[in-house]
Structure formats: structure tokens, C-alpha cells
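One chain of protein is taken out of this complex; the other chains stay put.
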Amino acid sequence: SAPGEDAAAGSATARITVQLKADPEEAAVYRSLATAYQAAGGGEIELVTVGRKDHLTRLSTAFASGDAPDVFLINYREYAPFVQRGAVRPIGPLLKQEGLDTADYYEQPLSAFTYDGALQCMPQNISSLVVYWNRALFAKAGLPAPKAGWSWDEFVRTAQALTADGVKGVGIDPSITRMAPFIWSKGGAIVDDGKAPTRTTLHEPGARAALQAVVDLIATGATPSKDQLASQGLEEQFMTGKLAMFMSSRVEVPALREQRGLDFDVAALPVMGTPASVLHSDAYCVASSSKNTKAAAKFIAYAVGQQGQTVTALGGRTVPSLRSVATSPAFLSPARPPASSQVFLDAIAHLRHTPVTPSWPEVEDVIGTQLQRAFEDGVPLDEVLAEIQKQADPLLRRR
Amino acid sequence: MPVKRHVEGVVGTGTGAVPTVLSRVRGVGAGLRRWPLAVPYLIGSLLLVLVPLAMAAGLAFTDYFGFRAPEFTGADNVVRLAGDSAFWDAVGVSAVIAVIVVPLRLFLAVGAALLLAKPRGARTAIGRAAAYLPSAIPDAAWALLWLWILNPLYGPLPAVLGALGVPDPGFLTTPWGARAGLVLVMAFQVGEAFIVALAARAAIPSRLYEAIEVEGGSAWFAMTRVTLPLMAPIVLVLAVRDIVVVVQNAFVPAMLVTDGGPVNATLTAPLLIYRRAFEYGELGYASTLSVTLLVLTGIAAALPLWLAARLAARQRTRA
Amino acid sequence: MSLRILGAHKVFHARGARVTALDGIDLEAKDGELLVIVGPSGSGKSTLLRAVAGLEPLDAGQVLIGDRDVTSVPPGRRDVAMVFQEAALFPHLSVAANIGIGERARGANRRAVEARVRSVAETLAVDHLLGRMPGELSGGERQRVALARVMIRTPAVCLLDEPLASVDAELRLRMRGEIRTVQRSLGVPMVHVTHDQVEAMAMGDRVAVMDAGRVLQCDTPAEVYARPATMAVARGFGPLPMNLLPIGEGTVMGLRPERVRVRPAEASGRAGSVVEVEPAGEECLVRVLPDDANTDLLARLPWTDAPTVGDRVTVAWRPEDEHHFDATTGERR
Amino acid sequence: MSLRILGAHKVFHARGARVTALDGIDLEAKDGELLVIVGPSGSGKSTLLRAVAGLEPLDAGQVLIGDRDVTSVPPGRRDVAMVFQEAALFPHLSVAANIGIGERARGANRRAVEARVRSVAETLAVDHLLGRMPGELSGGERQRVALARVMIRTPAVCLLDEPLASVDAELRLRMRGEIRTVQRSLGVPMVHVTHDQVEAMAMGDRVAVMDAGRVLQCDTPAEVYARPATMAVARGFGPLPMNLLPIGEGTVMGLRPERVRVRPAEASGRAGSVVEVEPAGEECLVRVLPDDANTDLLARLPWTDAPTVGDRVTVAWRPEDEHHFDATTGERR
Partner (left out) sequence: MIALSLVFLAPLVVMVLGSLQRPLQPPPDGLDLWPDPAEWSNYLAVPRFMPLAWLLLNSLLLVVVAVPVTVVVTSMAGLAIVTARGRLRRGLIGVSVFMLLVPAAALWVPRVVLLRGVGLADTPLTVALLALAGTTPFYVLLFALAYSRIPVSLLEAATLEGLSPYAVWRRVALPLGRPAAVAVAALSTLYYWSTFMDPLTLVSSPGNWPVALGLRRLSEMEAALYPIYLAGAVIVTAPALLAFAIGQRSFFASVERS
């Protein structure tokens, strides 16, 4: 299915394969994107939408067998192995040919997808971690809407105040992407060197203090119990009114919108020291094996361009990486919840991203597993941090 | 039809070793040269199993990420394997689960087959359908159902246990509870083994039961001295197959129900290999693990074969 | 304890057709009596035995062992021992285990069974096979093993379905004796199906001749031989089938081949020619086609008197050797 | 095309023990000849037939059909027809299909096969069973169907392993004739294993007596009967086993029961007493224990002369009826 026999660039309207990981609901958004592209004179697109869990499996086997898609969408936390191992064709020059100016886009995701000094993939969105909150429960507890720049202590107090019969104040995932903003906010770091990490630094004072604060919050009982966590995901608890707040990226919006009778909004993350948040971003990559780079670039340019970004923004799922669309009503219109989408844009100023290194997915799993012990099983934080050091550091060194 | 030579060695001789027991599959007269019949199978196996396996075995000694040609790294992967405590932990988890779930599955499948062997009208039909159904439900749906059944707050199973005064093992929250949950998820999907066992039971000539009946043997006697021994070769193949399925391929429930948790308590070997290969992208080292797992399962599978050989030898002369 | 079968009826439904295997059988085998059943193949002998054992439910009729009506008693509780027509050996058990399995099923102790197995095996000359598996036996060996399984026990009734069919003559003679001895010492009724006429005559206290699901005659072998009740019995019982010649007036004359004398053509009697001569040890079987008949006559003669095919001869017999049957009903006159 | 077996050897390995089933067999069955094989159970008869058919590989020796050495030819290409000791019927095929399967396999037209099947079935009296399945047949019916499958074709060699064991006397007599007729019309060598001595004598052009994997004697039935080569043959061939009496000097005297005369006690001869009397139609079998011996003597007498158990009698025989054997080698003197 990868045609193009003549030049490496192929024809601009050659048929290309695009692999995405997408929920069934999201897939519809991408289908309309492809249709719009074709309507706008683009070539044929074969969309391969795979579930979250199967995306990497499919990509690996496809690459191994030389049957890679021309274009694939990937999260920056997972793309490092692909870039480092030569699967990706740097996208900068290709987009330049299409006349796309990267200056129109937010920097943070561009920098996250810059590796070896070159832009490898073109980000389609710039999401960040925010607090989702349930307006009705806040009102019932007599609490005002969270303000931008609220402090950690305020956050904890709010959570406690929200905790009542059958309702918990806030849900916290024991994962490093959720914890990272607080660690940074507290002046800590996850690894010694964001560009070329050699060891984790979660046990160092800044990071440790941030994690301790979370552990303390959990100890107040304002978070769901272990049984509750095992029973239902945080977003489900939030949807059903059992949870007043939880932290996530833009990804939750489509589902929450469809939840009848749920009145929710988003708020900025609380601040422990300096404001911080963590980048969530997916980007379009062109496979190095693609024979239709021209068509691939044309499609990507369309997808991240004005029209493409508008289509995806309307789907609700993404925070556009193109400034002009991000600030347009397509994204910000308060008619569709969350009303305060601006919060996502405000966070951009202090967005940071987790290290881009091939062993990162595994390091993330290790840290997550250990944090779970501390958050859910009450294992002392120091024991857990020591274990993280022991398991994760060799992984970072091995690259 | 007389029961003669043809059933000879259904449970035959020998003392151990993998092929011995299975080679009870009796061979027929000399000149019956029908091996050409095996040719399609052998070609298919070569193309789709053996050559790929050889490639996998080759990859086991390389660094391979799927993007560039594999790089030969000698024994590096083996050295890494030796110190890979995560893998060995996962092997332990798999072993524990297999030890519990394989006998349980066999018991359920064979038990159901024996109970439902004789056609007794509608009850049997319902029973048979019931035994087969769980295997017809797609894995993902099956996992979802169990997530609900085991749910610590809303699940019917903890509720029932609670009502009976049995302490809730914490199916999704504690390590052993999660393993027990996984065992349950796998225990019911025995339709395949059930059908096979049923066919095996039906293949036993009724004359043998008539002989036992006339001799006044009890149903228990007939089952332990005739039915089970004669079904033994099939049960054996089922056991080997089940070990393989549970130890190697059944990571789907682990992935979907517990996702390896809590805290890696249900991180089985195949799930770990799957993550290694496709989430961390290390196809080369994952091959090393796969080949190691192949060897380990081989050893594990030899156990029932050896056991059966011993039993058969004993049974043969003692009646 | 005697065995009684009263009005046994059994119909099989095969491919839509009805096959009446037992058609109102009344039989009795007294305590210590050996009842031999003979009859053409398909006449219902095996079915009868299986019904007695309880393996084949009767459509009508009763089976009584002693005074006990066992018609609806399951096989295991009838205390019946049976050798099946096709030796039903357990393929996964050694010969020794096969012989002992019944005892073990009834809960006997292993050590005790082993000893008995050995002694029975010796009686039946299969002791050298004890360690073998059924698949490694010859046809006759298998039948003897099956027989050993019955002889090891002391049942209320003993049923044998052609247990000696594949056993050679000498051994057969010996085993015949053994079976009789065992049966006498047990003193139980025994029903024995056989195709071997010599066996039937030699062993049976009484013999029942079956055909098409009915008992045609049941009496001592000598009586049945001397006065067969019907033409079917006349043909079906005895070392050789009786010659049957229609002699008009709705009558058929029967003549045992042993009683037909064949003499040179000059002698008095019916003239005819020899159409077949089969040697049979001391004797030979000769078929003569009388000139005035179109059915040939079988005669058994001493080998020394054997004619050759084509010879002109006369056949003669004594009037008292004639049996007369009704041509339509087949019954003895 | 004749069938020749040269130096056939076959050893089975059963449970660690070696069983020599064929121990150097040389045999020939000429074109159109019916060679009967008799021998005690387990003597290797079936094994020999299976070896000829190619179903059992020989450890040594050759099988030749005509001039063709078929020792390593696969069974399907030897053009051998065989009736198995256990009637090998295909349980999933009707009787008609069972009979016709070979013809169909050889590509014959269905219509033609049907007609032939019907005619063969009539010959063997199984035409009323054509629509049935094998599981619905009696033992003897099954054997006849198996026989029909062989009789429908014209193979190079025909092998029958006790095809009549479960067939009743009358039918047997008829089928014996049919087999002979078919064989003569085919004009091929036929090897026929049987336990029935009468059958062996009546049917065989020649008879081979086997024991323990060897051929003890191979000759015309009359010759084997008259002059058995060894004691084993003397006991193993003939309607009744020969009496064998050690008479000192390393010699054993053999006497056919048919030749022993039993007379009232006053007559001249050896005195003894009757220990057993078995009726057998016109005759009876009598066992007499001579006062001066410890082996009893079997005698066959006309029923009219039957003594009763316990009677004092004398036994006598003509000197020319005596056979003499070497006590150690068993060979005829």
C-alpha cells in the first residue's frame, strides 16, 4: 500500500497511509479531517486508526516489515525511540517546501519535537495538565470557582471541603506526568539533565517535597480510597459526581461534553512555588521509509494548518498548536464546555516537558508502579524513591 | 467392531520424555506410507512457524528495534537476561498462576465433559452450551465483564462473598487477590478443552463400559479405571496446550483486567515481553526473552508428560 | 439359582426398518445346568445373552435369576458374568489387569487378585501373556483372556458368547473341559452360545435351537438330534445339516448325511451320480444327485469308501432313519 | 501367478520380551491352489498373512507374487485381497458401500459396482442387509460382508483369516463351497487360515500346519492326516487330536481316536474304565483310562455303542493304525 515508484518524493497527491491512535469517537474527527483534505484537493488518505494499546505494536511490526505508514501521529513521550533509531524523516525541510512557517506555532511543542537540533515531527496540539472541576459540587460545598494561580494549600483545603458523603475532593493518578508540574513548581527535577538524562532526581529535596505534599494530601482522606480507585477510573468517578476534581489534559473533553447533566470547567494547576505545567502533545511524523514524502508533507501541512486545526479543535479533543486557531472561537467558544478553555492557553507560558530519551516509556512505568505503592499502599516515600533510583537509573544510563 | 490392536497403547509405556507419551499415538502397519499427507502441514509450519522462529532466535542475539537492520551483540542479551530480575519475577508470577489455573481449567473442562457426555435432553444441551459460551465471547468483552464482576465496590462477586461471610480477597487491589481474579478470568474460558474432552470421552467404545457394568464396577471405578486412563492422552495434550496458553499467550486477560497490577503482581511473562517488544520497542531483547520462555515452557510442559507416563505405567499392571 | 427368561421380546430399529431380534423367548437354565444356544447367524443369540446381562433392555418379557425378577435391575447388580462375542479387553491394561479388573471392581484386595489371576491364567494357558497388552495378542489369545475374566469369579449366572470361536481344535477341546469343570464346581446356570455343533452336543446339558428370534426346540442334544422338531432344527443342529427331500403330499423327508449309504451303481436304492467329494479326515463328504430328483443329497462316508466325482452310485437308507416334516409349517410329523 | 514365501522371520518386541511370531517360514501356494493354514492360537498364522499382504514388515525373508519380489512393495500395490480376523468393516459406510469400496476406489462406475455388489451379496446371503450399517449386524453377518468385499474383486492373491469363525454350520458349508468356486474361477492362489479341522480337510488343496512360527508340515490334507510328520501335527490336525502314549524306548505311539475301538470288558485288548462320555450326534467321544497308563485315551464311537461313565471296558486298535514318534524330537519314526 506504499506506492510511489519513481522519485523519493513521489507525487503530491499520491495515496498515503496515516496511522493514528484514536478512540472510536476521535477517529470520526480524523475522518472528517481526511475528507476535508481531499475536498481541498489533497490526495487519497488511508486512515489506519488503532486503539491506544495497539498503536505501538502495529507501528513496530509495520516498521520491521518495511510496511510503515507514510505518516503517523505520536506522543512526544514515545517518539524518542523512533527518532533515535532512524525511523523518522526530519520534517522541517519538508514543511518548508509546503510553505509552512513554524513561527505561527507555539514553541513548546516544537521544542519537544526537536531532536538532534532538527524539528523531527510537526505537533498538532499543545495540551497541558489542568484541573477539571465539577461546578455543582463546588456550589454545594459553597466554594467559589478556583482562581488562576491558586496555591497548593488552597487546593488541599478545597479538596477537603469538597469531601463529603459519597464525594471525594480530588483524584490523583500516581504517574510521573501528573506529578511533574508539582515537582517543577517546587523547584525540583525529574532527571539530572533534560536533554541527556543519566539518573533520576526524585529523591532530591525539591522533588521529594512535592511528592511528600501529595502524599500528605492523600493522608487527609480527600482522595478516593484504594477500593474506589480499583472500582472506577478517575474520569468516571468525576462524571458520576463522586469526585469533585481531577487532573488531566484536554483529552477528557469530548467524553465529558457528552455526559448529560454534568456541569464542569477547567482550572489552572495549583502552584507550589513557581507556576508550572507539563506538555501533552502529539505530532505528525513522516516515516523515513516513505516514498511519498511530498504527499505526506502536504497532508501534514493541511492538518496543522488553519483548516485542519479548526476541524480538530471543533472536535474538542485538541488544543491547537497553531496560535491563530488556538485563540479563535473554534477552540475558545464558551458555548461548548469547558467554558474556561483559555486556561490551556495560559498554561503555555510555563509549560515544560518530560525528558525525550528512548528508555523514557519504561522509566515512566517504573516510576508509576512505585508511586502507586506510596500513594495507595502507604509505603514510606523514601523507600519508594530509593527503589525508583535503583530501577530507573540503569535504564537511563543504558539509553 | 472388536476392540483390538487399534486402541493399543492409548496409554502406553515409557518413562518420561516428551515424545514418549505422545508417541503413544499408535503407529500402524509397516507399509502404510501416508507421510505425503503431512507435506502441506510441514510446508505451512516451515513458512509460518519454524522459519519465523529461527529468525526470532537469531534476533535474540541482536539489538533490534525494528527500524534498522539488527545489530549483532553476541551474548550481551543473555548477560542482561541473567540479571533481569523483572523478567524472572514475571516468570514467577506466570508459574504461580499456571500452577493454579491449569489444573483448575482441566478439571472444569474434563469434569464438564464427563458430566455432559451422555445426552439427557435439554439439560445437557443447556449445559453444553454454557460450557462453550465463555470461549465464544470476545476477549475484550470477557475482560470487561470480569472487571465488573470483580469490582471491589460494585462487583457481584465481592458482594456475594461478603454476604457469605468470606473475607474479600481484594480482587483488583491486593497482589494475591488480583492473581486470584486472573485465575477466575481464565478458568471459565475452557470451551476448547471441553469440546476436545467431550470428543475424547465419546470415542471410548461402549463395550468397555458394558464389561465393567456386568462386572458390577461402580461408576467411580469405571471413571477412574477406564474413562480417565483412556482419555489420558488427550487430557495430556490439553494439559500441555493449557500450560502453553496460560504461560505464553494468555496475556490478554492480564493486560485487560489487571494490566499487570497492582504493583506488578500480575505482570506475567508474556505481558512483560509484550511491553518490552512493543511499548519499549526492544524487539531484539524481547526475542531473547521469548526464546527463554519457550525453553522454560518446554520444561514445564514436560512435567505432565512425565507424570502421565508414570501413572500409565502404574495403572497398566494394577488395574 | 436357576435362570428363567419369560416372553422376551426385542425389536431393533435400523435405518427405519424393524428387526425383530427376540420374538417371544421362553427359556430356563437350571442350577448347574449348561444350556447351549445354537442358531444361524443373526438369529438373536447375542441379543438374548445381552438381555440377560441387562445390557439390552427388553421390549417385553422378564428375566428371573432364582426367584428374583431382575428385568429392571442394572447389569452390575445382576451378578452375571459374561464373555462377549468380540473379546472386550481394556486396551490400556495388561492382560493380568484385564483378568483381574472385575475382582478389583468388586473391591478385592490386590494381592489376593494377583494370585487368583495367575491360577486362572494357567488354566487357560495364557499365563505367559500376563504382562502383555491386549494389542499384542493373537485372536485366540484374546478370547482366552476374556474367558479368564469370567472364570475368575463366582457369579449367579454365567453367559458365554462364542468364547472359543478363534481357538484351535486341541486347545478348544481342553478349554471345553475346563469350562465344564468350572461350571460344575460353581453349580450355576451357564448359557453358552456356539456355532460349533460338536461343541454344542458335547457340552450342553440341553440345547436351545434358535432361529429368527424364536426358540425352535429346547431339549437334550441327543433328543434334538434324534427328533428335530422342525426342518429348521434339522438343518441347523447336528454336525452336518440334514438332507431335506420333498416327497409330495406336502411332506418333506429328512435324512441325516451320516445315515445315507452310498454304494456302487449295481446295488439297490436310488441311482444317481456323484457331484462333489470333500475329504474330512477318516471320512469324506459326498454329494450325490439322484437321477429322479433335483436336490442333491449329502452323505458322510468313511474315507475308504470315497467315490470320485462323476461316479455312478446308488443311495439308500433305512426307513427308520427318515424324518418327516410338514412342507408348509416345517413341523415334524 | 503363484505366491511364494521364503525364509520369513518376524519378531515382536512386547514389553521388553521378544516374541518370535515367524521363525523361518517357507511356503508356496500355486496358481489356483487353496492353501489352508492351521495351527494353535498364537502360532503366527495371522502374522504370516499380514506379512504377505505387506501390513507387517518382515525382519528377514521374501514374499514373491509370481516372479515379482514384493517384499518391499507397499500393501496397496501388491494386489492382495484379505479378509481380516476381526471383520474390518467401515462403520461409517453401509454394507453395500463396504462391499463396493474397493471397486469404487479403482475407479469403477457406480452403476456397475452396484450390480456386482448385489450379485456377490446374494451369493453370501447378505443381500437383505445391503442398506444396513455394520454396527447393526450380528457377528456372522459381519464376517460375510467382509468376505463379500474380497469376493467382488480379482486380486493376484487372496488371503482369508478365519473368515467363517462366527458363521453357523449350515451357512458355513454353503460358504465353503462358494469360496472354493470363486477361487477356482479366479484361478489365483488363496491362503486360508482356519481353526476348523473339517474345513481344513474339506477345502485345502494342501494344508500347512504351523506351530510357534514354523511350518511343521505342508502337504495334502489326506497325507498330513495319514502320516503326520510330528507329534504336534498329530495333535493339531484332524477332527480330534491324536492320542499320544509313551511306549518306552524314547518312543511315543500315536492313535487317532477314530481308530480306537472300545469294547465290553471281556473282549481282548487293554482293560480300563470310562471316565467321560460326550455325545456328538451320531457319535460320542469317550475317554478311557487304561489300568496300566496314566494318560487317558480318547475314542470316537457310534452313539449306539456309547458306554456310560464308570464302565469297565477294553480298548484295542489295529497295529497299522499306530503312529510312532520320537519322544524327544517329536518326529515321526
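Order of writing sets the chain letters: A, B, C and D. Residues in each chain are counted from 1.
Going forward, contacts are C-beta pairs under 8 Å (C-beta built on N, C-alpha and C of every residue); 3 or more make two chains touch, one makes a residue touch a chain.
Being a predicted model, the structure only gives us computed values, none of them experimental.
A.B. asks: Quick one: which shown chains sit in contact with the chain that's not drawn?
C.D. replies: Computed over the complete complex, the missing chain touches A, B, D.
A.B. asks: Write down which of B:56, B:81, B:161 or B:180 is the residue touching the left-out chain.
C.D. replies: B:56
A.B. asks: If the hidden chain were put back, which of B:102, B:237, B:265 or B:308 would touch it?
C.D. replies: Within the whole complex, the residue contacting the unshown chain is B:237.
A.B. asks: For the chain left out of this view, which of B:75, B:99, B:115 or B:219 touches it?
C.D. replies: Among B:75, B:99, B:115 or B:219, only B:115 touches the chain that is not shown.
A.B. asks: Contacts of chain A with the missing chain: which residues?
C.D. replies: Touch with the absent chain occurs at residues 1, 17, 23-25, 27-28, 46-54, 57-58, 60-62, 64-67, 69, 232-233, 235-236, 239-241, 254-255, 258-260.
A.B. asks: Considering the whole complex rather than only what is displayed, give the residues of chain B touching the chain that is not shown.
C.D. replies: Within chain B, the residues that touch the unshown chain are 1-2, 4-7, 10, 18-19, 22-38, 40-45, 47-53, 55-56, 59, 66, 112, 115-116, 119, 123, 125-142, 144-146, 148-149, 153-154, 156, 159, 188, 191-192, 195-196, 198-200, 202-203, 233-234, 237, 240-241, 244, 248-249, 251, 256, 270, 273-274, 277, 283, 286-287, 290-291, 293-294, 297-298, 301.
A.B. asks: Kindly note down the residues of chain D that lie in touch with the hidden chain.
C.D. replies: Within chain D, the residues touching the omitted chain are 50, 53, 55, 74-76, 78-82, 84, 86, 88-93, 101-102, 105-106, 149, 153.
Note that only the chains that are shown with their structure count from here on.
A.B. asks: I'd like to verify one number: the distance from the centre of chain A to the centre of chain D, where each centre is the average of its C-alpha atoms, in whole angstrom.
C.D. replies: 90
A.B. asks: What parts of chain B, by residue number, touch at least two of the other chains?
C.D. replies: Touching at least two other chains: 1-2, 4.
A.B. asks: Which parts of chain C, given as residue numbers and ranges, touch two or more other chains?
C.D. replies: Only 86, 94, 131, 133, 136 qualify.
A.B. asks: Which residues of chain C touch chain D once you look at their complex with the stated criterion?
C.D. replies: Chain C reaches chain D through residues 12, 14-15, 17, 19, 38-43, 45-46, 85-86, 94, 131-133, 136-141, 143-144, 162, 165-173, 195-198, 201-203, 221-222, 225, 235-236, 238-241, 256, 258-259, 276, 278-282, 285, 303.
A.B. asks: Which residues of chain C touch chain B in the complex?
C.D. replies: Residues 53-55, 74-82, 84, 86-94, 96-98, 100-102, 104-106, 110, 113, 131, 133-136, 142, 149, 153.
A.B. asks: Which residues of chain A touch chain B once you look at their complex with the stated criterion?
C.D. replies: 53, 56-57, 60-61, 63-64, 81-82, 85-87, 226-228, 230-232, 288, 358-359, 361-362, 365, 369, 372-373, 376-377
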